[in-house]
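Only one protein chain is missing; all other protein chains are in place.
Order of writing sets the labels: A and B. Residues in every chain begin at 1.
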Amino acid sequence: MLMNMSSPTRTLAPHPDRLLPPDPQVRAVARTIYEAVRELPIISPHGHVHPRMLLDDEPFGDPTALLITPDHYVTRLLHASGVPLEELGVGQGALDESAARVAWRHLCSHWQVFAGTPVRYWLEQELAEIFDVDVQPSADTADDVYDRVAARLAQPQFRPRALFDRFGIEVLATTDDPVDDLAAHAKIAADESFRGRVLPTFRPDRHLEVAAPGWRAAADALADASGCSTDTYAGWVAAMENRRAHFAAHGGVSTDHSHIDVGSDVLDPADAERIYAAARAGTVDAAQGVALRRHMFTEMARMATEDGLTMTVHPASRRNHDRPTFERFGADQGHDIPVRVDFTDPLRPLLERYGNHPNLTLVLFTLDETSFSRELAPLAGYYPSVYVGQPWWFLDAPDAIRRWRSAITDTVGFSRTSGFIDDTRAFCSIPARHDMSRRLDAGHLAGLVADHRLDLDEATEIAVDTVAGLPRRVFGL
Amino acid sequence: MLMNMSSPTRTLAPHPDRLLPPDPQVRAVARTIYEAVRELPIISPHGHVHPRMLLDDEPFGDPTALLITPDHYVTRLLHASGVPLEELGVGQGALDESAARVAWRHLCSHWQVFAGTPVRYWLEQELAEIFDVDVQPSADTADDVYDRVAARLAQPQFRPRALFDRFGIEVLATTDDPVDDLAAHAKIAADESFRGRVLPTFRPDRHLEVAAPGWRAAADALADASGCSTDTYAGWVAAMENRRAHFAAHGGVSTDHSHIDVGSDVLDPADAERIYAAARAGTVDAAQGVALRRHMFTEMARMATEDGLTMTVHPASRRNHDRPTFERFGADQGHDIPVRVDFTDPLRPLLERYGNHPNLTLVLFTLDETSFSRELAPLAGYYPSVYVGQPWWFLDAPDAIRRWRSAITDTVGFSRTSGFIDDTRAFCSIPARHDMSRRLDAGHLAGLVADHRLDLDEATEIAVDTVAGLPRRVFGL
Partner (left out) sequence: MLMNMSSPTRTLAPHPDRLLPPDPQVRAVARTIYEAVRELPIISPHGHVHPRMLLDDEPFGDPTALLITPDHYVTRLLHASGVPLEELGVGQGALDESAARVAWRHLCSHWQVFAGTPVRYWLEQELAEIFDVDVQPSADTADDVYDRVAARLAQPQFRPRALFDRFGIEVLATTDDPVDDLAAHAKIAADESFRGRVLPTFRPDRHLEVAAPGWRAAADALADASGCSTDTYAGWVAAMENRRAHFAAHGGVSTDHSHIDVGSDVLDPADAERIYAAARAGTVDAAQGVALRRHMFTEMARMATEDGLTMTVHPASRRNHDRPTFERFGADQGHDIPVRVDFTDPLRPLLERYGNHPNLTLVLFTLDETSFSRELAPLAGYYPSVYVGQPWWFLDAPDAIRRWRSAITDTVGFSRTSGFIDDTRAFCSIPARHDMSRRLDAGHLAGLVADHRLDLDEATEIAVDTVAGLPRRVFGL
């Protein structure tokens, strides 16, 4: 761990040209492109902000509860640096001020550990632009910065809805279980005092893993929510269709799928029924569970051709890699670790059936960069239904996004990509993340202008379309 | 899909410094290097132009028949954008002018979809430099551009042989089935009015997949062509040797191999004979077919050590991924999608036998960029027979070529690479593709000069050798 205890206090002032290309001529071009998109509204069609936050509009708690404890992007690198998760508030319930300050000091005294990472880049922009902090966090400044953020959080203009407006968010999608009644979404939509669109996303993962612990209870809950008996395979499928319709009726525009692979082999109906019956009976084995999940993945595509919900796919993360920590603190604590993934052969059964269907939209994300040029761009460059998702999670970072544009653009240009997806649970990071993407796209497009592959006018049109057009088309907004 | 219908007409004028590095000092170095290779003759040792085109020297048909319908690089992204393949002329036979104009308008109105892709880069250069078009294609300019290209195509200097000369092509290799009599090649060679060298390439893929549909007929045709009975394994091998000799006698310098993997395990003679007999009897299974194909791959290397034909290997494309479209329109319609591939272990049996043989030349191409630094460069940096092929297909593009040079040069420098391979069926794109490669190599070398890893003199020598020396040595020209 690096110590910078003796270093002088450093100012915090995000540079107006940050992330734009360093060559002066290219930077000037990038700046022009960036200016055209800088102030456009934010469309966030996939993420993990909780709808109750915007429904209740309660003031945020302390700085730690807002910026550290719930954000595994922040806690994971502190954990790697030797800070116990419990000292960051993980699994501790609400912290008292003293404990919150301890966690905050951990973050600030480890500031240099985050040097070069997007987490620090976002936090710096959040602190400076939202909370008017003008010094770099450090062991010395930790309490001052805490005080300044805490003071802001007590003011009404720092409540969730006020920030939502200030951030310029036009649409924000949440991620929800199929059994969710979506009451929060309905109330937000009915509240005329709030103009933001907050949309649910149908995420059926746990319902589709019939050999996993807890599945039986999930199927029962699905029956309750849908009014369709899930005693039979046909009823279970009908229950899914019912809940998708419920989501669509509440403004939902997409479903999200995050399994370890994207296999899509279709079962004979009799086999699907047989495996389903075994699942209900508690006698299903792991291989059967995989087979039914892959079959249902294609079923989800079939349903999408009927109800028009866009499918987003986020595969190949080994969830909860550190089992002892999972058992102690639960999921989403920063130790989901990517594994290799293939798309070409596993997706073929689905795409043979529905790949050319005019009503299907399939956005493919990956944590395995090798897919970019080898599989995702070739698939999206042929199938009208397929779009390449923006870099996600570990790849949602300046250099990774640059590599992605480089790997994708050669084959599919810009029109076959999803537009930026923040996929975050860190509400205050949303503007910084979208702004980062706009800067990087401006830089990439300026590079094409410098290469004389595009002229500035067209590059600017593409930048605007990437922010304002693509996400609307891809997500049917 | 982006619409630019209201946009003003944009001029089309490829910039003389396109693709050279943006930094002014580095660009100046790159320009010097590029000037040394700009006008050198084109050597195209692997591609898919049909020899009859040059034999018959008929005028090209309309712009659509020349630039759209037969080029799956163009049709695939239009298909992804929602244009039906039949409206692009695919599978329609000769189009009347009205239908040809419809297809052409699809391309022009989707021009922005191609922004940033090499397809647009090549087409822009073709339109500007071959056909004197000076406006960007768009919905508004589609008919004007069509008219201009059509008018040129009616002139004698736009016939195939005239363009061949104008393009500065010195050698052009075609790709041919082993049973081809090569009469077209013989007639071209005998025609004293045409100086270009047009060479056949022996591509035995369909003959080596003994468990695939149609193989039996292929083996019969091979017997007819060679005069060797293919009733036995020994006869079949002899037939291959016979046809390779026929190709060599007609100027052929290489064989081409494109299977899903590069396995090369050698069978015991009895096993090879047994599987072959099963194939003849129609009782072979898929696993046996794979085993015999891998064995024959090493047999091809053995033959290469005897007849000196260079082997080029283009593995790991899942052919005809979209089966319904394949059944309707046939192969090569833009939905061959790459899969992961390994070289190190699969090629070991072949390389243990022949990797150090002075008469073997093995050029390894890949659509899986992960092979570049991990396997291809290490293999080519040790085995005298192995060369790293230039980026191919989806990777035959500015950013991918830059990544390739970056990944390869550290381990093998320049001398273990193949020289540029256009691998195209789009005749008019050949100059643009070779020019693109020369620009990118000039840029890469200028980067090494800027890094002070090379001086300008030596960088220029290497650029010249890459264009004029390497392909001659690697292909024995």
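The working rule: a residue touches a chain if its C-beta (ideal position, glycine included) is under 8 Å from a C-beta of that chain, and two chains touch if they have at least 3 such contacts.
For clarity, every value in this text was computed on a predicted model and none was experimentally measured.
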> Just one of A:Pro156, A:Gly214 or A:Pro324 touches the chain that is missing; which is it?
Replying inline: A:Pro324
> Thinking of the whole complex, not just what is shown, which of A:Ala94, A:Ala154 or A:Val339 touches the missing chain?
Replying inline: A:Val339
>> For a quick check of understanding: of B:Gly47, B:Gly355, B:Gly419 or B:Pro471, which residue touches the chain that isn't displayed?
In response: B:Gly355
>> Just to verify: which one of B:Leu19, B:Val412, B:Met436 or B:Val467 makes contact with the chain not shown?
In response: B:Val412
> Which parts of subunit A are in contact with the chain that was left out?
Replying inline: 1-2, 4, 7, 10, 14-15, 17-19, 22-24, 76-77, 79-82, 112-118, 120-121, 318, 321-325, 334-335, 337-340, 367-370, 394-395, 397-400, 403
>> Contact with the hidden chain only, please: which subunit B residues?
In response: 23, 25-26, 342, 344-345, 348, 351-352, 355-356, 358, 370, 373-375, 377-384, 386, 406-407, 409-416, 447-448, 450-455, 457-458, 461-462, 465, 469
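Note that in this section only the chains that are shown with their structure count from here on.
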> Measuring from the mean C-alpha position of subunit A to the mean C-alpha position of subunit B, what distance in angstrom results?
Replying inline: 39
